[in-house]
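What follows is a short report on a single structure.
Coming up: chain A.
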Amino acid sequence: MTETLLRIRGLSKSFGGVIANADVDFELPAGGIASIIGPNGAGKTTFISMVSGHLKPTAGSIEFRGRDVTRLSVEKRARLGISRKFQTPSIFPNLSVWENVELAVLASRRRPRDSVGRIAQVLDLVRLVEFAEYKAVSLSHGQRQWLEIGLLLGNDADLLLLDEPTAGMTAAETHATAELIRRLSRELGLSAVIIEHDIQFIRDLRAPVTVLHLGRVFAQGSFEAISADERVRSIYLGKA
Partner candidate 1 sequence: MSMAVVHGRARGSRPGEEVPAAVLFLILAAIPLVTSGYVVYILPQYMLYGILAMSLALLWGNVGILSFGQAAFFALGGYALGIAMKQPLGVNPAYVGLLVALAAAALVAGLVGWFLFSAGVRDSYFVLVTLALSIIAEQIAVSQSQWTGGWNGLFLMRMTLTLGSALEYPLYEDIPAYYAVLLVMVVTYTALRGLTRSRFGKILAGIRENESRMTSLGISTSLYKTLAFSVSAAVASLSGALYGMHSGFVSPSLGGVLFSTEIVVWVAIAGRSSLLAALIGGIAVSSISNLMSAITPQYWQLCIGILFIVVIAYFRGGVAAALPSLVERFRSQP
Partner candidate 2 sequence: MGSFLGVFMDATLITLVLALAASGLAVVFGLIGVVNMGHGAFLTLGAYFTWAATQAGLPFLLAVLVSALAVGAVGLLLEIALIRHFYDRPFETLLLTWGMFLIITELIKIAFGTDFRNIASPLPGTLSLGDLQIPAYRLVVSLFTILLLLGLGLLLFRTSMGLRVRALVQQQESAALLGLNIALLYRQVFTLGAALAGLAGALISPMLSIDPYIGNVFLVRSFFVVTLGGLGQILGGTVVGSFIIGGSETLFALFSSQVVAQTIVFVLAIVLLRFRPTGLLGSGRR
């Protein structure tokens, strides 16, 4: 029986009078991948922000490995293994790719005995070994996304919260990213919650899809079921 890594009940967030999220239930098993889609303004980033700790919910609860983390600070959650990749890649632009990952490793809660080997391993996973000496600012947008994922890996994350990881990537890079995430889940037992717009990428993930609309969970299911769902199509086209 796989452990439930993430259990979210009734998560809600409102800003003044604006309701960003209402009553969201969500579960993720350990080693599982889930994608979150929905039209703009559906509350996807707000949802992820509450899971990572950057926003505090107005109602509801978040449990990570059975522990209530709803009110925990960002850094404490990161130390538990919840790590986030931002929509605009947040890396260390003036440091080299190597130094970027090195920082993530130094900051991690379980510091490996062979940090150099670990850094090399991470760079290999995100295909940035040739760029180790390059300043991060000189990387392409797609490479920066990978570097950021590399930071999360170096930081010993168990749950990766990825906000639009393939934005700005070529089709080949997008495919490689999906492969990477599936490999991380399969071989390293990492879990991931991914916000995305790219249909091909979501299909490649072969993972359950949650559709958010107006802050609420609109539909949940496999990619095939969701893509066949007429109601989902219509919220994107604005009929609902």
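Following the convention adopted for this analysis, a residue touches a chain if its C-beta (ideal position, glycine included) is under 8 Å from a C-beta of that chain, and two chains touch if they have at least 3 such contacts; residues count from 1.
Selection rule: all candidates are chains of the complex that A comes from, given by their letters.
Remember, it's a predicted structure, so these values are computed and weren't measured experimentally.
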{"item": "Direct contact with chain A in this complex, candidates 1 or 2", "value": "1"}
{"item": "In the complex, chain A residues that touch candidate 1", "value": "52, 74-76, 78-79, 83-84, 90-95, 98-99, 102-104, 106-109, 116, 119-120, 123, 129-133, 151, 155"}
